[in-house]
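Structure in structure tokens, see below.
Removed: one protein chain of the complex. Kept in place: all other protein chains.
Letters A, B and C mark the chains in the order given here, with residues in each chain numbered from 1 onward.
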Amino acid sequence: MYSEKVLDHFMNPRNVGEIENADGVAQVGNPKCGDIMKVYLKIENGIIVDAKFKTFGCGAAVATSSMATEMVKGKTIEEALQITNKAVAEALDGLPANKLHCSVLAEEAIKAAIEDYLSKQKSKNTN
Amino acid sequence: MYSEKVLDHFMNPRNVGEIENADGVAQVGNPKCGDIMKVYLKIENGIIVDAKFKTFGCGAAVATSSMATEMVKGKTIEEALQITNKAVAEALDGLPANKLHCSVLAEEAIKAAIEDYLSKQKSKNTN
Amino acid sequence: MEGKIIYFDHAATTPLKKEVLDEMMPYLTEQYGNPSTIYKLGREAKKAVELARERVAKALNADIQEIYFTSGGTESDNWALKGVAFANKDKGKHIITTTIEHHAVLHPLKYLEGLGFEVTYVPVEPNGIVDPQKIKEAIRNDTILISVMLANNEIGTIQPVKEIAKIAKEKGIIIHTDAVQAVGQIPVDVKDLGVDLLSLSAHKFYGPKGVGALYIRKGTKIHPFSHGGAQERNRRAGTENVAGIVGLGKAIELATQNLSEYAAKLQKLRDKLIDGVLSKIDYVRLNGDRNQRLPNNANFSFEFIEGESLLLMLDMKGIAASSGSACTSGSLDPSHVLLAIGLEHEVAHGSLRITLGEDNTEEDIDYLLEVLPEIVSRLREMSPLYES
Partner (left out) sequence: MEGKIIYFDHAATTPLKKEVLDEMMPYLTEQYGNPSTIYKLGREAKKAVELARERVAKALNADIQEIYFTSGGTESDNWALKGVAFANKDKGKHIITTTIEHHAVLHPLKYLEGLGFEVTYVPVEPNGIVDPQKIKEAIRNDTILISVMLANNEIGTIQPVKEIAKIAKEKGIIIHTDAVQAVGQIPVDVKDLGVDLLSLSAHKFYGPKGVGALYIRKGTKIHPFSHGGAQERNRRAGTENVAGIVGLGKAIELATQNLSEYAAKLQKLRDKLIDGVLSKIDYVRLNGDRNQRLPNNANFSFEFIEGESLLLMLDMKGIAASSGSACTSGSLDPSHVLLAIGLEHEVAHGSLRITLGEDNTEEDIDYLLEVLPEIVSRLREMSPLYES
């Protein structure tokens, strides 16, 4: 059911871990489904220079976390916000139909972490 | 489903045919089920000296006709009236459950032929 | 001919083809995974089930998502009828069928009658074919379902399902066809037929017993029949009969690949048989239309004799044939199909069904034509109904 690429990113996930003093952090997830994704971003001059994640979830959740963090690295915030769950799934050579929501989770986690960064920036500026 | 003996009496039925000027004749049967049995008896001094049959019906109907006519030959009328469908079925080493009614038909045919003989006797006597 | 069996009962069931069994074997041995599991062994089983689904869809010109595997023709029919009836009972309670359907259609309908549904049984013409006009006349405002078989299992007549489907569609009524006898004998294309539901059973076309399929056109309102696990996209629960499904898939692929060749061969044998019997035996009739019938079916009635006796005598000669439907022999009532085409009870009892298959040859037909007249006259001599 899973593509080779999904299995590779599941067995050898890129970017597992935490970033200390990350610029943006967010946790999203659906307790009923049993998946939680936490994403850490390091952002310098509007560019995502590092991304890490921790995920509690199925194989697809792990693989999309891995792929999504890979995809945002080196991108500007604006570019990163353009990344859709479809793009993540396609980069993994597709996901089974009942696993598409896991990639939605990855998209949401990235966006939420960026928002966290932006709101922190804002409060910095207003202080 | 049929015993060897049933198959033998079916493939090589004894007493098939008619008796001209038979002393007792009767036809019984159930058109819905598709079985008709006609029995002819030759009776001398209260003893059945010959019996023949014609049957339209299943394998069990043919075999019980054959066996029943065999069994009555040489018997007195009283003895012949004692023959039950069970006895005919047993003589054939048994019948499948859904074929027991065919042996009932054989019993009925013998009894009806004897009754035909008796009623003819009676009308002879009263004439 | 000692020991050899000439099998003339392909409408009852067919032998499993060697190529079909070969495809099944891995799933009866090392590939034993449950298709619902996610490890490799389970994924392999799942793949095999999905390949079979693809093959069935292709054979019927259906979409893959429209094919559901069942335990056979009977379950497919029960599901189609009960599933549609229950799912549409708010729209109406009236169902239309014909008098010559298989018991797997008639008996579920009888059951539904007991639960408050109403069923019209449209009679067929003397040639064993239903007149679409009579179906049309039976339609009421509350008709929710029409079920008409594609080919009859006893007399082999092919029904005008395409015309009936058109009538049904005009009125927005769901249309089911029992194609159990048709698949593998004549082309079956669900889009061309225009049906919403279609039943089939693998063992009728050289596949295994105990597995079938129901085609359900997308959007058809129907309840599941067996509830439970999430198999078959939540519509037919139960661990899949993987080997059986694989066999069904291979069998339908083979059956549709060689269809016209196969049908032409059988039709030639059938015509030889029919001509031979009608010319060699008297007091005989051919049941069912002479032309609009399955290429492998011949059904005769011999007056004055009874079918079971006939079958037993043929059996002793190494010939396996059937009288009435295989599914009702063991029952003592005469065939409802033969009564429906107007036969008297006694005549209906004297029927013989010969259904040919790819293993039959000209010599088989010759042999039958040699022994049958003898047997018929032997039984007639024994019969109180026959005056020679």
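FYI, a contact is a pair of C-beta atoms (placed from the backbone, for glycine too) under 8 Å apart; a residue touches a chain by one contact, two chains touch by 3 or more.
Source: prediction; values computed, not measured.
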Exercise. In the intact complex, which of the presented chains make contact with the chain not displayed?
Worked result: A, B, C
For this session: Tell me which residue among C:47, C:171 or C:227 touches the hidden chain in the full complex.
Result: C:227
Exercise. Quick one: which of C:75, C:154 or C:196 touches the chain that's been left out?
Worked result: C:75
For this session: Based on the whole complex, identify which of C:51, C:237 or C:371 touches the chain you can't see.
Result: C:237
Exercise. Hey, which chain A residues sit against the chain that's not shown?
Worked result: 2, 7, 10-11, 13, 16, 27, 31-38, 54-59, 61-62, 98
For this session: In the full complex, which bits of chain B touch the chain not displayed? Write them out.
Result: 1
For this session: Could you please point out the chain C residues that touch the chain left off the display?
Result: 5, 7, 9, 12-16, 21, 24, 28-30, 32-34, 36-42, 70-75, 77-78, 86, 102-105, 107-108, 110-111, 115, 201, 203, 208-211, 223-231, 237-244, 308, 311-312, 314-315, 319-322, 325-331
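In the analysis below, only the chains that are shown with their structure count from here on.
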Seminar exercise, completed: In contact with chain B as well as chain C, sorted by label, we have none
Problem set entry | Gap in Å, rounded to a whole number, between the CA centres of chain C and chain B | 40
Problem set entry | Intercentroid distance (Cα basis), chain C paired with chain A, Å | 56
Problem set entry | Length of the line joining the C-alpha centres of chain A and chain B, rounded to whole Å | 91
Seminar exercise, completed: For chain A, residue numbers touching 2 or more other chains are none
Exercise. Could you say which residues in chain C touch two or more other chains, in rising order?
Worked result: none
